[in-house]
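Complex shown without one protein chain; remaining protein chains in place.
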Amino acid sequence: MLVTSPLPAPIGVAVIGAGYWGPNLVRNFQSSPNFRLRWLCDLDVERARRVLGGYSTVQVSADLDEVLADPSVDAVAIATPAGTHLPVAMAALRAGKHVLVEKPLAATHEEGLQLVEEADRRGLTLMCDHTYCYTPAVLRIRDLLAAGELGELHFLDSVRINLGLVQRDIDVIWDLAPHDLSILDFVLPPSVRPVAVAAHGADGIGAGRACVAYLTLQLNTGAIAHIHVNWLSPVKVRTAIFGGSKRTLVWDDLNPSQRLSIYDRGVDVASPEELGEEQRRDILVSYRSGDVVSPALTEREALRTMVDEYARAITTGTPALTDGRSGLRVLEILQAASRSLAEGGTMIKLNEGHVA
Amino acid sequence: MLVTSPLPAPIGVAVIGAGYWGPNLVRNFQSSPNFRLRWLCDLDVERARRVLGGYSTVQVSADLDEVLADPSVDAVAIATPAGTHLPVAMAALRAGKHVLVEKPLAATHEEGLQLVEEADRRGLTLMCDHTYCYTPAVLRIRDLLAAGELGELHFLDSVRINLGLVQRDIDVIWDLAPHDLSILDFVLPPSVRPVAVAAHGADGIGAGRACVAYLTLQLNTGAIAHIHVNWLSPVKVRTAIFGGSKRTLVWDDLNPSQRLSIYDRGVDVASPEELGEEQRRDILVSYRSGDVVSPALTEREALRTMVDEYARAITTGTPALTDGRSGLRVLEILQAASRSLAEGGTMIKLNEGHVA
Amino acid sequence: MLVTSPLPAPIGVAVIGAGYWGPNLVRNFQSSPNFRLRWLCDLDVERARRVLGGYSTVQVSADLDEVLADPSVDAVAIATPAGTHLPVAMAALRAGKHVLVEKPLAATHEEGLQLVEEADRRGLTLMCDHTYCYTPAVLRIRDLLAAGELGELHFLDSVRINLGLVQRDIDVIWDLAPHDLSILDFVLPPSVRPVAVAAHGADGIGAGRACVAYLTLQLNTGAIAHIHVNWLSPVKVRTAIFGGSKRTLVWDDLNPSQRLSIYDRGVDVASPEELGEEQRRDILVSYRSGDVVSPALTEREALRTMVDEYARAITTGTPALTDGRSGLRVLEILQAASRSLAEGGTMIKLNEGHVA
Partner (left out) sequence: MLVTSPLPAPIGVAVIGAGYWGPNLVRNFQSSPNFRLRWLCDLDVERARRVLGGYSTVQVSADLDEVLADPSVDAVAIATPAGTHLPVAMAALRAGKHVLVEKPLAATHEEGLQLVEEADRRGLTLMCDHTYCYTPAVLRIRDLLAAGELGELHFLDSVRINLGLVQRDIDVIWDLAPHDLSILDFVLPPSVRPVAVAAHGADGIGAGRACVAYLTLQLNTGAIAHIHVNWLSPVKVRTAIFGGSKRTLVWDDLNPSQRLSIYDRGVDVASPEELGEEQRRDILVSYRSGDVVSPALTEREALRTMVDEYARAITTGTPALTDGRSGLRVLEILQAASRSLAEGGTMIKLNEGHVA
């Protein structure tokens, strides 16, 4: 678990963007003893005022420069459209502020890379708000994988579908898949990495961009990860199956009484190394039909844990669990997926490690 | 709905194969007034006897020729491994018997074609036991699509996963996807057809064949159909979402109290034809949030309806709803999927219509 | 539906009690344009300050008199323990303030009656915060019953169980059943009323009070209503079945995608009036197996609607939908249930109508 000791003085913070996500950041910074919320900044000040309500002492501004000029502001949290992440975050970094950016880190991998390098140069914290990684469920999945409870990962099947807002600028892959990709990045041990991605999709409603899409990722271990994202499903589904060599974990995020189920059921096969070619055709398969355990999880808002992690990273000067580099890795897959989609589903190789 | 009038005299039938599926055929032929079950034939007569139990008057034999020589046998039902379908079915046709074959129709498209042509030549019924097509749920889906209740199909997402028997000779695509492909073939109006397929898969457990697989089909209308088949999932899922322009239907086959749900919820977009290029970027989207209707379905065993349809086809001399040609269309997609899998997910064009 | 026109000037309001429920009232009064929140009052001012957070302009006080002396306070909302409702609410009424009281209205029917009479005398609004009545689901159930969509109510079965806080002063009946009883009071047409109640319960854990209880209510129509309340269930269940002569409605409050389901399934019986005694033994029963409809519901926080109704009642001077008298009716049943429990389950007659 994440543990943070309370800070001597709270970190002054400004939230940039009072749209869909901004209010959640406002609420969580306000309730965290680690932060003191100084500003809510939005081009539309009336919107910012409405978000704060009629009883707040927090300042509003439409002027980013005014906010960044305030010496009581140590850090910013950016919840503006992805296309603006580069200039806003760059301005903040250049003003010496720590930066938290809503996912995706930037509109392109190239832009994201500029931010990572700038933050590195200045020794500032750059963190990506991959909120789902901070849910008690995902933190537990990460622990279970790290402890070898599932064995080796054979497959991951993730479904994230519902009747969603058709976005104006981005397709369903860029809108929803960052969640699944950031979770994958977060829970996998460092030695297991995606090496290629293929994407299929359909528009369906004539929106001019994919509203239904399927991503298939090859991992360096031979495992497969598959992601189904969909804006057109009238039913909401949020499930992921982590199929392991020892156990299989099912995450159903819409079942609060049993979000995680660990199945000690599966197929065992005699190790192929032990078998000759002939025997490999007569595979020795056996089936386990064991118990299912649903571990107790604490109920804690993910955003609250994320905000605490931002404070920890700033205070200690160490990378956040979802730092800029994790945001970059997600961006690389998104871009490759877009290319695959344009090429009719070709498998695109990933080219990790080009950031030192 | 399917209506059959009772026949003057029952059709003499023999079931070939007393393995996994044969007993279900035996039970349903026995309870149908349209048939008189004469033989259960299996190379292992003891197994055949065990299937019939200690109280039966049905004859057993290990000798196919003996069964086919019996003039009281008008028809056969073949539930042997796919690799034997060609010789067994061909022998039956040449003996003048009508033939019902368990899915898939044959081991290859070429073999299936031989059977279709032989049955045509002889004017005999050749039917494929695509059992799921005869469930009350799928029959209703077909009616709803035909009546335009869903509008145009935008996407189909089908999931068929569970802890399944790892087959010795075939991969998970050939084992499970015939169900989904035959349903797709059955419910789509004739003008809507798959034109290409891509497949991704993973072995995972070292079984030497794909145990997890994803098929993506492009339809001639621009719609997408996606199928997830999986032998390694400890949870059983049997759902399909038919996303239409007017309504969306969700089929959950494991929820007997509400197998079908028709959602009058969705996204409406102003027709792209009405809009200029510029407007197409500012798409006019609106959302419906209507009622959900779960139609009452009769509870009838699919196999019983299938058996009745076999009788109807034989008696009237007209093609069965799931005739040999539907079996061929499924085989073509399976073969293309195998090729795609081998080629790393390439989209493979389908080449329909090569049977007159 | 409830419609309120915005008021010329917002109503000044004070929340009394910053414990479990108070923060929800604070949040909803703050977001309502109909109210201006002036004070949060609690004997523990530090707790009140924590509820408001570090950014609020709302005043805090530990002194009820100070709050009631403020002429800008037109109305109060009381969320203190039930035992204090009488003195606190009475002080507010005597200070000329409108009063909203958390359920139950008071600790006893007699105390509740004093409040109702005082409010009547002074022409002030007295409202009971029966929050569940303002959920979109319950409002819809009320409409459906009023419109005769279910026919006559035959039975109501309500289950409200979970691992709950064992209360110090009240048993599970007084803690949880007010929800079910207030809903029953709210949705039934005025001509249908409970006339008797029996209660069974068990302590189980040695808590000194019932932790599991069952209430059976006889209605004047011969219908039955049954309520299961339970603090010891590790699974949370919130369902109610309204069995009607025409249709049956199932409310599953934990299924956000399908809270209400209206079943056109049931048993039809030839009217007993048409039948002789002999025939009544050979009853003519038939079964309907129709569709299920799940109506679309708006998603609106119940407390927000409740707060709007408080404003409406104050502004128009007409009784709130859940006025003091509805609170009294609930109290009468609670007291009778306690008596039944003490007497081992005797059926206790209710004595409605003793408030003019």
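A, B and C are the chain letters, set down in written order, and residue numbers restart from 1 in every chain.
We adopt the following convention: a contact is a pair of C-beta atoms (placed from the backbone, for glycine too) under 8 Å apart; a residue touches a chain by one contact, two chains touch by 3 or more.
Small disclaimer: the values here were computed from a predicted structure and weren't measured.
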Would you list the chains present here that the left-out chain is in contact with?
-> A, B, C
Touching the left-out chain: which of C:G83, C:G148 or C:G204?
-> C:G204
Residue, one of A:A69, A:A146, A:L165 or A:V293, that touches the chain absent here = A:V293
Contacting the left-out chain in the complete assembly, out of C:A69, C:V267 or C:A342 = C:V267
Looking beyond the chains shown, say which of C:P71, C:P190 or C:P234 touches the absent one.
-> C:P234
Name every residue on chain B in touch with the hidden partner chain.
-> 30-31, 36-37, 53-58, 235-236, 257
Could I get the residues of chain C that touch the absent chain, sorted low to high?
-> 154-155, 157, 161, 163, 166, 168, 198, 200-208, 211-212, 214, 216, 222-224, 226, 228, 230-235, 241, 243, 245, 248, 250, 261, 263, 265-269, 271-272, 280-283, 285, 287, 289, 292, 344-347
Residues of chain A (touch criterion as defined above) contacting the omitted chain | 258, 261, 264-265, 289-296
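One rule holds for everything that comes next: only the chains that are shown with their structure count from here on.
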Looking at mean CA positions, which chain is nearest the middle of everything shown?
-> A
Whole-Å separation of chain centres (CA-atom averages), chain B against chain C = 53
Where chain B touches two or more other chains at once, the residues are 261, 265, 289, 292
